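Here it is, the structure in full.
Complex shown without one protein chain; remaining protein chains in place.
Now for chain A:
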Amino acid sequence: MSTEHLQAPTSDQISEPIETDILIIGAGPTGLFAVFEAGLLQLKCHLIDALPQPGGQCSELYPKKPIYDIPGFPEVLAGDLVDNLMEQIKPFQPGFTLGERADTLEELEDGKFLVTTNKGTKHIASAVAIAGGLGSFEPRKPLLENLGQFEDKGVAYIIRDPEYYRGKKVIIAGGGDSALDWTIFLADLAEELTLVHRRNEFRGALDSVEKVQQLKNEGKVKLITPAEVVALKGESHLEGVQVKKTDTDEVIDLDVEEFVPLFGLSPKLGPLADWGLEIEKNAIKVNNSLDYQTNRPGVYAIGDVNTYPGKLKLILCGFHEATLMVQSAYQRIFPDKRYVLKYTTVGGVTGFDGSKKEAPKAVVKKIE
């Protein structure tokens, strides 16, 4: 997926809030399409997503799976749909804060909203559209008794800085692509590297599996399968783990300083649940098919994250909801402006980047 035009905030921008018209929480298909509809009304958008790339579930869970119910596309791969949406909204120059989770929502004195992420990035907008799907994707944590005690003290679910592991004794658990990829990456950095997985088979790209096999043969990686980490040991920092072979019940004690469980991500509604919004069945209640506003005026919920009588969690419904939401946000931002819907075929698409798309004019010429 092309991410070259995405703007990640750099550290010196963090103190300065990002300002926009509509702040969209969640960069899945619904959030992305909202940028297009907002752009037609000359409204600017900025998106926040906990994942490092846009596309939401489509990119994270099933980029290579086909979808058959996008109007006008008999079949489209989820990843291609995201690429197409990114292309479609490009003229409207959306901003992105990726890899950060929207944590707090505050209303300012002038009626605008301030949304702050878990990394402290601040965003100010006249309207907020929550397009958060099932919530933000959080790492799935293994069920170990004293896991919390060692979080950030030898246990991490995401590898942020590989250099941190240089010269350390590390154990990775998991059998998917990220476990394989990080095993390959850390093999040269860590002093000792162990990979445990509950099965003998790994599911991941074939060349990753082969590479790990090669590292194992070279003695650079210790592989323990089928096995799982069953206990953590240490005082203030992790000092060791117990690994249990699931076939023989043999228990192995390992001295390790760092444990990285990589069991994939699962969506959690998370901090959104504390934004003072009405929640029903793990979704945000909105006014039925009017403008998808929540109980907080100026805060909308669109796509899979909302609920109302008759709700269907379909991408195509999310597109519709995004479109109506934008109309309402426009009225909120410009209460005195008169507006009449214009078809793109008639009005064309004028980007904020100076680009202009329009239907070719018919040639009027006499045939002699």
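Observations on the structure shown:
What we mean here is this: a residue touches a chain if its C-beta (ideal position, glycine included) is under 8 Å from a C-beta of that chain, and two chains touch if they have at least 3 such contacts; residues count from 1.
Simple rule for what comes next: contacts and distances are computed from a predicted model.
Its record in UniProt calls the unshown chain "Ferredoxin", which is the match among "Amino acid/amide ABC transporter membrane protein 2, HAAT family", "ATP-binding cassette domain-containing protein", "Ferredoxin" or "Spermidine/putrescine transport system permease protein". Of the candidate positions A:203, A:237 or A:356, contact with the unshown chain belongs to A:203.
If you put the hidden chain back, the residue from A:108, A:143, A:206 or A:367 that touches it is A:143. In the complete assembly, the contact with the undisplayed chain comes from A:61, out of A:61, A:124 or A:252.
Residues 57, 61-62, 65, 134, 140, 142-143, 174-176, 197-199, 201, 203, 263-264, 266-267, 269, 281-283 are the ones on chain A that touch the missing chain.
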